[in-house]
Each structure stands twice: as C-alpha cells, then as structure tokens.
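Once you've had a glance at the structure underneath, I'll fire off some questions.
Just one protein chain is left out here, and the rest sit where they should.
Per-chain residue numbering starts at 1, and chain names A, B and C are given in the order in which the chains are listed.
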Amino acid sequence: MSAFEKIKKMRTEIGKKEWAIAEGYIPKYGTGKEPEFTSHETACILNANEQEAQVEIFIYFSDRDPIGPYKVTVPAKRTRHVRFNDLNDPEEIPRGTDYASIIRSDVPIVVQHTRLDSRQAENALLTTMAFPGNQ
Amino acid sequence: MSAFEKIKKMRTEIGKKEWAIAEGYIPKYGTGKEPEFTSHETACILNANEQEAQVEIFIYFSDRDPIGPYKVTVPAKRTRHVRFNDLNDPEEIPRGTDYASIIRSDVPIVVQHTRLDSRQAENALLTTMAFPGNQ
Amino acid sequence: MSAFEKIKKMRTEIGKKEWAIAEGYIPKYGTGKEPEFTSHETACILNANEQEAQVEIFIYFSDRDPIGPYKVTVPAKRTRHVRFNDLNDPEEIPRGTDYASIIRSDVPIVVQHTRLDSRQAENALLTTMAFPGNQ
Partner (left out) sequence: MSAFEKIKKMRTEIGKKEWAIAEGYIPKYGTGKEPEFTSHETACILNANEQEAQVEIFIYFSDRDPIGPYKVTVPAKRTRHVRFNDLNDPEEIPRGTDYASIIRSDVPIVVQHTRLDSRQAENALLTTMAFPGNQ
C-alpha cells in the first residue's frame, strides 16, 4: 500500500466533543510586525474525522453573562487555528479582560490553547491542551 | 432559536471537584508597570455551572505544614482568575518559596495554572491545565 | 538487588498508541547559533517498552489534504526527540504554515510537544503533553 493510499485510508476518532480553557486574556497592545507578531490568543482545533465539524465557542467573564455562540466550521481532516482576536459575531471579545471559554463540536475534535504575548520587545509564548469533557 | 436564547439554555457539567498544581513559586520581585506586569501566579477557575461554586485552596510547602483553606467564590457561569499573590486569609503566601496547591469545589470546575515572571526586562509565561482528581 | 539489576528489571506500559497535537507552526526564520537555537518544533517520544516502537506521524493542514506517514523508529527503552523541521519523507513540512499532527505507534508511547521560537533575540519556549487517544 502506497503512502498516498495509506493516508487516504487513515481513520481516527481521536478527541472529544466538549473542551474548556479556563485562561483567556487578549492583551490590549503589542509590538512587532503585524499580523505575525500581534498579541493573540488561539484555540487550535484539529478535526481528524471524515466529516466536517460544526464548532461553537462560548466565552465566560468574571462580571457579566457569557457570550456566544461563535460559530466555526472545521472541514474534514483539517486543522483550524482560531484567533480569539478575530471573533466578532455576535460581538468582539474585549481586550485586557479576563475570560474563559467552552468549545463544543458535533464530532470529536482536539483543542489546544496558545498565546503569543508581544507587549514587550521579546515575545512570550504559552500553550496547553484544553481540558476535555466526558464525551 | 436566537443566540441569546441559545446561550441562556446552554448547559454543561464540564470539570472536576478537585484539582492539583504541583508547581508554585511567587518571585520576590518584578519589573514593569504594576499590576499588569507584576510577577504573579494564577489559578484560572471556570465555573460553567448554573450554581455558584464554593472553592477552597490549600497550599503545601517543602518544609512546613500546609495552610488553608483560602476561600474563593466563583458565581454561576463565571470565570475567576485567582492570583496567589492576593491570597492573605488565613495568611500571605511567602515569596521566593516553592509551594504546591490543591483546589476543591462543591461543584465541577476547570482549573488552569499560569505564571507571569517579570523578574527580568522581558516577561516569561507558562501555563498548564491543573491535574484533575477523580470526582 | 543492585541499581543495575533494578533498572534491568524495570517494566512499564505507560503511554498510549495514538496522540494528537493540535498546534503546529515552524517559524520561517530564527536567530542565534544553529542548530541549537534554530527555531524548531519537536515531538518528544518516550518508548519505555521492551520492544521497538514503529511510529507514524500524519500532518494536517487548514487548506489541503493531510500528508504522511512520516516513519520514525524509537528503540526499546529509548527516547527520541523528533524535530518536525527534519521530516522530509514523503515531503518537507512547509514553514510559516499552521498545521496539526497525529502520532501513532504499535506499542504504547508518551508524546510531549515543545517549540523553541528564536525569531527574536530572546527565545520563547512552550510545551504541553500531547492529547492521548483511548488506546
């Protein structure tokens, strides 16, 4: 079996349908060339399934009701690195504000959280897998 | 169903009632504008439930008995990013000292650990999900 | 029993046969002495078994079909820190492009994801355990 055939037949159901990220913060400003070095907070989503994933993101705050759902589609066998900075429907996520998020999908996905903080001359990076729900 | 109705009806029980963070260290000093760039160690807590979470934090050391509980309330459908620096009842957490923590709640929560280290001109960041207990 | 005998007899089956890393990005350039400070993205694999691990890596993109498998062998009781930068069969992983990966093995392994970003004068580091599948 050729590599091409193998990748075509490769099947996996890895992932969960619900994920949580308790940490969230989009800095108000950054330094460096945009958009590569714009401060950003990202939910990296992998959909390894053979069907498209309909994803909904809900944002939680410390002092107001949650907002959402932000709707994101991830095609079959694709990854999508969603920048929270870019979400604007139903509304923009406020800058300089603590938040958290829950991410739901109709098929199993894998979610990893990453932040690039460019408020200073040298960038700082952080990442962690999101916390998976039971399903 | 409108987005508003959907967010109102959104239910989840994601999380656990007990979490551990084995790493803890509040640097003795920092650089940069306070409080944004004060060195800090944070437990980001997400309570996605429809009821308030009563949270207790216990701090463990290398050479003395643990202290606590520090009591924190996280309202329903809210996040709270707790800075260990700010905990002062029953006592302040000593600076420049290794510690670890256990976080307990009466309802399921999600806990993520983050540190901003500003001892030098450029910040360093780290994050990880805390380790969940069985319940 | 001597330390030597103990390490010889030490057995473990820790790990899983399938892992996912949702975040992937090889910067286009870096600064500093190569190869130590070349920007790189790494999958650190631990094979604590008594038999060799046959590992296959599949790379997912946002806008094209996945590629792979990249074949890696990890001998018994060895670790191998695989730099995605070095993978070139069936093809090089493009720089400056979002990707994700799935890693499969015929025996249980442990996979941890690390990136050194040296695009700026001071390096940034990130790490997280990969997300384990059910097997």
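The rule is simple: a contact is a pair of C-beta atoms (placed from the backbone, for glycine too) under 8 Å apart; a residue touches a chain by one contact, two chains touch by 3 or more.
Keep in mind it's a predicted model, so treat the numbers as computed, not measured.
> From the list B:G15, B:G68 or B:P108, pick the residue that touches the absent chain.
B:G68
> Check the options C:G15, C:P69 or C:G133 and report the residue that touches the missing chain.
C:G15
> Please output the residues of chain C touching the missing chain, sorted low to high.
Per the touch rule, chain C residues meeting the hidden chain are 3, 6-7, 10, 12, 14-15, 32, 42, 44-46, 48, 77-81, 110-112, 114, 121-129, 132.
> In the complete complex, the non-displayed chain touches which residues of chain B?
Residues touching the hidden chain, for chain B, are 18, 20-25, 58, 60-63, 65-69, 90, 98-100, 102, 113, 115, 117, 119-122, 124-131, 133.
FYI, only the chains that are shown with their structure count from here on.
> Between chain B and chain C, tell me the centre distance in angstrom, where each centre is the average of that chain's C-alpha atoms.
30
> Chain A to chain C: how many Å between their CA centres?
Centres of chain A and chain C (C-alpha means) sit 21 Å apart.
> Using the touch definition from the top, which residues of chain B touch two or more other chains?
If we look for residues of chain B contacting two or more partner chains, we find 122, 128.
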